[in-house]
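Shown here is a partial selection of chains from the complex, left in place.
Labels run A, B and C following the written order; every chain starts at residue 1.
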Amino acid sequence: MEVPVGKKNDKKSKKDKKSKKSREHVPLVRIGVVDTMFARYDMGQAARDELAACAGYGDTFTVIARTVPGFKDLAVAAKNLIEKDGCSIVVALGMPGSAPIDKQCAHEAAQGLMLAQLLTSTPILEVFVHEDESDDPKILASVFENRSRKHARNAYWMLFEPEQLRRRAGQGVRQGFDDAGPLTFR
Amino acid sequence: MEVPVGKKNDKKSKKDKKSKKSREHVPLVRIGVVDTMFARYDMGQAARDELAACAGYGDTFTVIARTVPGFKDLAVAAKNLIEKDGCSIVVALGMPGSAPIDKQCAHEAAQGLMLAQLLTSTPILEVFVHEDESDDPKILASVFENRSRKHARNAYWMLFEPEQLRRRAGQGVRQGFDDAGPLTFR
Amino acid sequence: MEVPVGKKNDKKSKKDKKSKKSREHVPLVRIGVVDTMFARYDMGQAARDELAACAGYGDTFTVIARTVPGFKDLAVAAKNLIEKDGCSIVVALGMPGSAPIDKQCAHEAAQGLMLAQLLTSTPILEVFVHEDESDDPKILASVFENRSRKHARNAYWMLFEPEQLRRRAGQGVRQGFDDAGPLTFR
């Protein structure tokens, strides 16, 4: 598309294009974080806070953030973070509502995130907190904070410390609530 | 396709092709608006009215409108607005009916809009008002008007003022009804 | 595929290929009509009858017809009508049965038609009459006839008279049963 698009007008993306051509330096790894106006908690902030606490932040890797209206808008935004902004992984955060139609919309949003991953061959971590996971706003808020942070950390591990995932294989690891732990065979 | 297709016979699209080759001038940004005969409210008019009230209308950006039979026809029309008419974003408006089969059809229509976005890497804002969102025709009509306008405004923001979205991240913003507002953690 | 395929052995498609290369004349616009053996009404005949009554039939545009076993076979047939037979639009007609599994199959068939549209950037009008839309065979037959004809007319309008659709935007237009009409705001 030759038309100028507002959200790509930041200076970084222009520099990127330049660096791709000249290949003068190895660019920082970029982690994308995309969240929504619809959610009732600033999930993107939680994810960015966690990433800012990871080793190499600002040095080995950087974070590119976007906000879209609702969770159905996450997929194409995540795809563009990968294709146009050069992100190696994306954390996509949203809050499906509690009505039946919201469940269907969440399904469509999730299918979109799945498809975006497969079309880009790049992981997009879906971080959905369903509004009805708890009636208590405090508990729900803690689920928002915890799950957003845990999946941001997972994204970091997937890029830089995959052995952290390998050693937890089959261990019933959870995000948002306590780990379920492994079953025992004998 | 070499066959002449009626809806592409308007002069603009011919000029566009020319301008792509010669690149004599930067074309206006185009926002697509596609609606249906099936809906019981002129959602497209509401969206176009809102866009006409945005800064730069007719100058920085213009609107291209299409009408299709029903909401399942929105996806390919939106894709063509992007690919053939050069739209940078599309607002797709429809009204799913209240019968169970209508819910399934809405799901298929929404999946189509999701896929169209991912195949074009371009946002398409799905604006669906379900016929059973209210029993009161007056309230329903206000939902039609408000949601269509709010999403048209969102489309404008996504192209020209992304910071409007960023500052509302996690604030429980809604279209059609009042905002839900953010949860508080403490 | 280099293998000879029976259904492509008709003389028309051979002529088409020739005309594409030599471009000696502007070919007729083609409208595809695909129906099924499974349906309990000759929906394809109704659609073809309607198209035969449209201005320019046989002169400006022509109709190419196919029959497949069931409604799940419509999508790839419609795609081939577009890609191999050069149709500018397709009317796809089928009858989902009344059992729960039939609803799921209808969903899969509809998703296929959606995908076929998006992969070809060409409209395919899904004309499904569900066997349980009426218990009265006479009423059901009239729904078959009316909906097949109305959507065939829509296909014609989309190609040749898009203003017919524009002026009916948001008017609650229906196919098969009476129009629902527009809501009023005030």
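Everything below uses one rule, namely that a contact is a pair of C-beta atoms (placed from the backbone, for glycine too) under 8 Å apart; a residue touches a chain by one contact, two chains touch by 3 or more.
Note that the structure is predicted; figures quoted are calculated from it, not measured.
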Worksheet item: Given 3 placed copies of the single sequence, how many copies form the entire complex?
Response: 5
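Here is the rule we go by: only the chains that are shown with their structure count from here on.
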Worksheet item: Based on which chains are in contact, what kind of graph results: line, ring, star, complete or other?
Response: line
Item to complete: Rotation angle, chain A onto chain C: superpose the C-alpha atoms of these two copies and give the value as a multiple of 5 degrees.
Response: 145
Worksheet item: Per the centroid of Cα atoms for each chain, what is the distance between chain B and chain C, given in Å?
Response: 25
Worksheet item: Which whole number of Å gives the spacing of the CA centres of chain A and chain C?
Response: 41
Discussion item. Multi-chain contacts only, two chains or more: what residues does chain A have there?
Written reply: none
Fill in: Of all residues in chain A, those that touch chain B in their complex
1-7, 35-45, 65-69, 72-73, 75-77, 79-80, 83-84, 101, 104-105, 107-109, 111-112, 115-116, 119, 137-138, 140-142, 144-145
Worksheet item: What part of chain B is in contact with chain A in the complex they form?
Response: 20, 23, 26-27, 29-30, 86, 88, 103, 106-107, 110-111, 114-115, 117-118, 121-126, 130, 151, 154, 158-162, 165-166, 168-175, 180-186
